[in-house]
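Just dropping this structure here.
Only one protein chain is missing from this complex, and each of the others stays in its spot.
Moving on, here comes subunit A:
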Amino acid sequence: MGAWTVIQERQAMLLDPAIRDWVLLPIMVVMILVGVVRHHITVLLNGTPKKADLKSARETKGLQRGAVLRAYGSHLPEHAFEARKAYITDAFEKGTYLKDPKGGNKPKGNVMQDPAYVEGMMDGMKKNMMNIVPQTVIMGWINFFFSGFVLIKLPFPLTIRFKSMLQRGIETQDMDVTWVSSLSWYFLNLFGLQSVFTLLLGSGHAADAMRDMQAMSTMGMGAATNPQMGPTGQPQDMHKIFLSEKENIELTEHEWGLENVEIRLLVKYGKLPRSILEDQKKAKAVGNASSSSSSSAASSHVASSTSPSQATMAAAAAAASASKKKGRRQA
């Protein structure tokens, strides 16, 4: 009986229409207007984008060169791969691709004296201010004037877990979850007005709440826009990055993808059984494990079909090449 009256009372709770007219709608309208104004101010502040520099472009693309060779070098024949490897490791070591090839290794002086860095930082600060200040002000306004207000009742039932989301600022145990507090209404607007802004300002607008969150988490000093800035916002020593990439390339073994392409082709057209490829794989694995001879992929096939003298010759050559590779690794 008691529970029944509680529910009855809940449903009987009425909101003053003045709350709708003077709190609910104003909050929404203010948020939309602030978003629009913010978009225009950001556009104004952004001004002309910074001009890219040919040398820094070359620096980044140079690094890519190493990465591409490591990832796709297996498509090249041995001689082509080795030539590129030799060239790139040498160039990375010497810093050919650095912006300033001679002074590459010197530690940078005080970054605050670097005008480009300071400018980038100011840019990031400006953007952050544009993002954070308006939201803080609106939140303060709502907290000051409307704290503890219940603004609206959602027309659908919700589970108890939504309570902390929908009734922020009202710490009541018993109130039904569907009632929304003023602060929660603010948050719902903050995240929900996205598509309204897209409608008003077109895509790619700057009134984006998600970007606020990003800005707050990274406090990004333009980190995303400038690849040379590390996650801490400090410029990184590119020569070090080049050297580590060089090490990666040196460790990359060349494994030619076309070594047994004829057999793969014959298998593809059903001229040879599929098992032959698996046999080869196994033979290769065994060869690598014993490390006596990194026999070529086709060696098992060759050995089974050619004269013994040829087979031994093949093995000897493979062993020689393996020892050569080992020597290179040691060097």
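Operating definition for what follows: a contact is a pair of C-beta atoms (placed from the backbone, for glycine too) under 8 Å apart; a residue touches a chain by one contact, two chains touch by 3 or more; residues count from 1.
FYI, contacts and distances are computed from a predicted model.
When the listed names "E3 ubiquitin-protein ligase CHIP", "Autophagy-related protein 16 domain-containing protein", "Alpha-1,3-glucosyltransferase" or "ER membrane protein complex subunit 2" are checked against UniProt, the chain not shown comes out as "ER membrane protein complex subunit 2".
Residue-wise, the contact with the chain that is not shown comes from A:69, picked out of A:23, A:69 or A:238. The chain that is not drawn here is touched, among residues A:40, A:61 or A:240, by A:61.
The residue touching the chain not shown here, chosen from A:80, A:133 or A:285, is A:80.
Interface residues of subunit A with the unshown chain, by the touch rule above, are 51-54, 57-58, 61-62, 64-65, 68-69, 72-73, 75-77, 80, 84, 202, 258-259, 261-266, 268-269, 271-272, 296, 298-299, 301-302, 305-306, 313-314, 317-318.
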